[in-house]
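Excluded from the complex is one protein chain; the other protein chains are retained at their positions.
And now, chain A:
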């Protein structure tokens, strides 16, 4: 069981920080890879888990939802939309879009504050 003592007094979601974290995780996992149907399952799992690990290390009292979509580039279209009912002063979201020659990746991070 991991244990943690929250120390952060500011409850504002830093989207830029989350953006950088997620972008680095995507680069680490997908990097120079080509789309592979057999591996995409472990790729998406690795991206979301590494993103969550690093977000938790920021030490803020947030619940996190991380969603990742990886799609093969074939000319077909994909649209993603989100809508949230929450406290806009403390909660926040960040979306990272990434692509290479053979695939597109969209990662959404939603952070919901815990008021202790």
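The rule we apply is simple: contacts are C-beta pairs under 8 Å (C-beta built on N, C-alpha and C of every residue); 3 or more make two chains touch, one makes a residue touch a chain; residues count from 1.
By definition in this document, contacts and distances are computed from a predicted model.
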Q: Match the chain absent from this complex view to the correct UniProt protein name in "Histidine-containing phosphotransfer protein", "Tctex1 domain containing 1", "AP complex subunit sigma" or "Ribosomal protein".
A: "Tctex1 domain containing 1"
Q | Absent chain, residues of chain A that touch it | A | 1-6, 35, 37, 40-50, 52-53, 55-57, 61, 63-87, 91, 108, 110, 112, 114-116
